[in-house]
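Can you keep this structure in mind? I'll have questions shortly.
Omission of a single protein chain aside, the complex is shown with its protein chains in their original locations.
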Amino acid sequence: MFLAAAAAGLLVAGLALALLWAPEDADQGFSQRIFYVHVPIALTAYACFAWGAWKALRLLWIRDARYDLESYTAVHMGVIFGVLTLVTGSIWAKISWGVWWTWSERQLVLFLVLFLFYCAYFMLRFSVESGPRRANLSAVYALFGVALIPVSFLAIRLAENFIHPVVFTRDGPQMSGSMLFVFSVCLAAMLALFASLYANELAGKRLDARLRELREALE
Amino acid sequence: MTTSEKYVTAAYLVVLAVVLLYVVLYAFKLARLEREVAELAELARRRKAA
Partner (left out) sequence: MTYFADVAALARKDLLLELRSRDTLPAMLLFVVSALVVFHFALPSDASATASTGLLWIALLFTALLGLARAFVAEREQRVLDGLVLAPCDRSAIWLAKALGVLAFLGIAELVALPAYHVFFAPVGWELVAALALADLGLAAVGTLLAAMAAASRARELLLPLLFLPLVIPVVVGGVGATVADDPGRYLAFLGLYDVIFVILSWASFEYVVSE
């Protein structure tokens, strides 16, 4: 409850600050304000995947079955935030460069790879009987995910050199103090949103699993 | 509204829409769980009566 309230409050504050109060960017003008939603969401998606991998590691380590659902829920949230990153990034590309997709934007390409990778995670989960075997397989795959993130990032950097030279860059001048403040509020809002969605989704998934057990016991 | 303002608004609205979509899907899930609980309660009651 507290988390949901905090998320709601921070989101409203972040939205208001980003759209009304934040200083206009010298280079990109108004369109720079998409930064306050796109980047916090991307960072939150990484946090989700890292959290899922951490829970996966705990599962393999301690062999406590409850970590399976926790890891699954975190990856589930990560995919939702990942899709949002792709969509908002695509809109930003459209504003800045007039195209919906550009292969020179590393973060976007990385999120596309991660999106494909974690969609396969769902395919894997849905095609294995539930039980300790599925928990182990999902956990190993989630761990591969966090190893893939830096390796892919490096790969995408390297690929730019031979696919085409870097023309566009978003690394403008350093953020000013007030921009950093707005950005922090937005990041906190997204993390709080993740935490409250995660708690809800986890409760729902646990309830679902308990009900299934109950049905098996009764029938 | 300039084009860039339109796109920025669109980006924020997309985020809102996805969160709302999540809430709607969650509501469906909750309704299903509620129905299942009712079914199981009925099952348990009948078992007790028998």
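Residue numbering begins at 1 within each chain, and the chains themselves are lettered A and B in the order written.
Basically, contacts are C-beta pairs under 8 Å (C-beta built on N, C-alpha and C of every residue); 3 or more make two chains touch, one makes a residue touch a chain.
Because the structure is predicted, anything quoted here is derived from the model rather than measured.
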> In the intact complex, which of the presented chains make contact with the chain not displayed?
Replying inline: A
> Which of these, A:Ala155, A:Ala188 or A:Leu211, touches the one chain of the complex that we don't see?
Replying inline: A:Ala155
> Which of A:Phe35, A:Phe49 or A:Phe117 sits in contact with the chain that's absent?
Replying inline: A:Phe117
> Which one touches the absent chain: A:Leu137, A:Met179 or A:Ala209?
Replying inline: A:Leu137
> Going by the touch rule given at the top, which residues of subunit A touch the chain that is not shown?
Replying inline: 60, 113-114, 116-117, 119-120, 123-124, 127-129, 131-133, 136-137, 139-141, 143-144, 147-148, 151-152, 154-156, 158-159, 161-162
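Simple rule for what comes next: only the chains that are shown with their structure count from here on.
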>> With touch defined as at the start, can you tell me which subunit A residues reach subunit B in the complex?
In response: 15, 19, 29-31, 33-34, 37-38, 41, 80, 83-84, 87-88, 91-92, 94-95, 193, 197, 200-201, 204, 207-208, 211, 214-215, 218-219
> Where on subunit B is subunit A touching in the complex?
Replying inline: 2-5, 7-8, 10-12, 14-15, 18-19, 22, 26, 29-30, 33, 36-37, 40, 43-44, 47
